[in-house]
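Notes for the one structure printed next.
Removed from the display is one protein chain of the complex; every other protein chain stays in position.
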Amino acid sequence: MLLRVLSRLVWSLATLLGVVCITFVISNIVPADPAALVAGDTATRQQVAEVRARLGLDKPLHEQLASYVGRLAIGDLGKSIFTGRPVVDDLAARLPATIELAIAALLLAVAIGLPIGVVSALRRGSLLDHIVRVITVSGFAIASFWLAVMLQLFLAMELNLLPLSGRIEVPAPLPVTRFLLIDSVLAWNGRAFVDALTHLALPTLTLALPVAATIVRFARIGVLDAMGQSFVPYAQAMGLPPTLIVSKYVLRSAMTSVVTQIGLVAGTLLGGTVVVEAVFDWPGLGGYTFNSIVMSDYSAILGATLWIAAAYIVVNVLVDVVQATIDPRKSAS
Amino acid sequence: MDGFLGRLARDRLAAAGFAIIAAFVVLALLAPFIVPYPDAAHAIDPLGRLKPPSATHWFGTDRVGGDVFSRLLLGARETLIVALVGVGAAAAVGVPVGLAAGWVDGTPSNLLMRGADIFLAIPQIILAIVIAQALGPSLLNVILALAATLWPWFARLVFAETRSLRREPFVEACDAIGASPLRTLALHVLPNLASPLIVRFSLSMGFAVLTAAALGFLGLGAPAPSPEWGRTIAESREFLPEAWWYAAAPGLAIFLVVMGFNMLGDGLRDVLDPRARTVRKPAQGAEETSGGETAREAAA
Partner (left out) sequence: MRRRHALKTALGGIAAPFVLGAEVRAQASRDGVLRIVNAVELDTLDPHAVLDTGRLNFKINVYDSLFRFQGNPPKLEPWLADKLDASPDGTVYTLHLKHGVKFHDGTEMTADDVVYSMERMLAMKQGPSRLYLDIVAPGATRAVDRYTVEFKLKRAAAPFEELLAECYIVNSALVKKNEKNGDWGREWMARNTASSGSWVVTSWEPSTGWEADRFKDHFKGWQDKAPTGVRFRTMREANSQALAMQRGDIDLFVGTLSVDQIEKMAKSANVAPMREPNLRLLLLSFNTKKPPFDDPHVRRAFSMAFDYEGWLNGIMKGAAVRATGAIPPQLPGAVPKPLFNYDLKAAADELAKATAKVDRPVSIHVMTGIARTEQCAQVLQAGLKSLGITANIVSETWPTLANRCRAIETTPDIMTIWTGPEYLDLQNWVGDAYDQTRWGDYKSCTYFSSDEITAKIKRAYSSLDPAERLKLYSEVAVAAAEGAASIYVHSESWLGVRNKRVQGFVFCPSSSGNDLRSAWLADIA
């Protein structure tokens, strides 16, 4: 198993390198000129050229790429052309917000999706099952940005139940983990906790619903699959009570099915946050990525995309490992 | 009526999906001829802006006075073109790559699929945004972004099938009698791929519509005065909650169309490829059930 993990890691690194190259090439086609952005609206062409030289943007592409990869190896993601701060700092500042959002959405999606999926499979063919099937299909069809806007419209604007955007309004608690919920508990700050929670609600809901639909779908398939396998009739024949069958054997198979998909889903959660963060003005990685792209901030684009890709790859490797643990039979490669 | 169409018709969800898509295509193609305000794509009426739904404007007017209903139908046309061409291009690239990678062995094959993996390692929407931004906001660039994001799915699907088919006796027989690989691929492998490919195509259309709308929403699609649905939703935000119809209409349209494609795709899969109902353990590079992609699709 160790060999398997190692080989996956090696492939992952190669993939990451490929991601760097592709993103680097693509983001260098942009028409905007970051040197001009830094030099300011009022600089002359000469001054812009000076800035360009200072930022190293006048060297040929492959040289720039080579030096970038070199610096990557020592953990230097470069400086954001726009803010002048090291990209690593920018990312560190923005990442916790996205992770907090992603985890909250994932938890909510699982909490909603898993029970519904299992119950729907157990009552296969019933009205409930049909309704669930329709809802899950719908879940995949809703544009997340539209859902976000509609939720804002009803829950925030019309009913005034939840804040419209942002992460927190009252003074934030001292940054320990930079997860506002945790930090406010650590600081025993009820006000901040409540405020952070209400701000988290809408973005989480928006992200979670489509994911929940997926989880319902796969929990359902997993349960159906497991119920079709021979050990279930065997267990029934042996006179085991139904609840025992469900909880022990069927659920386990369902879990495997869902766990595989959670891996996929977690990775795309990170991608999906771009739109959600844009709509809710959430100060996270997704919004940062989008802004960097608009401003042609190459280092920032590369850094953010790398992190997201790395997160996706890591999650997939982890899922592989967990899957192998849950069901060693299926891990035979 | 036990033929393919019969089975399809009996799956109610699939039939509903087909009906929706058929309606969508017809309306989209006929749009310029049937809308109440044919020049709504570019005409403005500043004094008549942001009016609520009425007899003259069924869905009200937008921020420059254009008829929302007409623009909705005209936007359907753009959506259809973008999705169709985008997915078509993705298939045009992905299928040959998958065939090649599945047929040959060793490094070329690994390289090709590793290339696909790289594109898949970047979350779809991010990749689409980077490409669309790099190339500039236009319909064509949205199509290119879609093609670049979707081709790996086709490649992987085709790769897995080709790989497993390659070991089949009848294919080995073709090899033995000296048939050229191209011929074998075209005459024997491809037909077997038809079913999963069609399913994949339909589901990808849904994803394409969503992604194109997301790009339009973020301002990376066709510029003003394009009636594209995502862009319309973005424009409408400033005027909520008063002008709720402005955002609700295009959003519902997106929802219905994507639902239609997904239902149709699901139905097609149930009818054409019953094997796919069960969860297949992913072999190296093989595809999970298409629900896996829909997870990706949905989160975009």
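Here the chain labels run A and B in written order, and each chain numbers its own residues starting at 1.
The rule is simple: a contact is a pair of C-beta atoms (placed from the backbone, for glycine too) under 8 Å apart; a residue touches a chain by one contact, two chains touch by 3 or more.
Remember, it's a predicted structure, so these values are computed and weren't measured experimentally.
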Sort through B:G17, B:G102, B:P137 or B:G216 and give me the one touching the missing partner chain.
B:P137
Among A:L108, A:L162, A:V275 or A:I301, which residue is in contact with the omitted chain in the full complex?
A:L162
Sole contact to the chain not displayed, among B:L140, B:A173 or B:A224
B:A224
Given the full complex, what residues of subunit B touch the hidden partner chain?
42-50, 63-65, 137, 219, 223-225, 235, 237-240, 242
Contact residues on subunit A toward the hidden chain run 31-33, 36-37, 39-45, 47-48, 82-85, 93-94, 152, 156-157, 160-167, 169-170, 190-191, 194-195, 197-198, 279, 281, 283, 287-288, 291, 294-296
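The rule is simple: only the chains that are shown with their structure count from here on.
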Can you compute the centre-to-centre distance for subunit A and subunit B, using the mean CA position of each chain? Integer Å is fine.
22
Give the list of subunit A residues in touch with subunit B in this complex.
11, 14-16, 18-19, 22-23, 26-27, 29-31, 133-134, 137-146, 149-150, 152-153, 157-158, 207, 210-211, 213-214, 217-218, 221-222, 225, 228, 257, 260-261, 264-265, 267-272, 274-275, 278, 289-290, 293-294, 301, 305, 308-309, 312-313, 330
Which residues, counting only subunit B, touch subunit A once they are in their complex?
13, 114-115, 117-119, 121-126, 129-131, 133-136, 206, 210, 213-214, 217-218, 230, 233, 237, 240-241, 244, 247-248, 250-251, 254-256, 258-259, 262-263, 266, 277-279, 281-282, 288-289, 291-292, 294-300
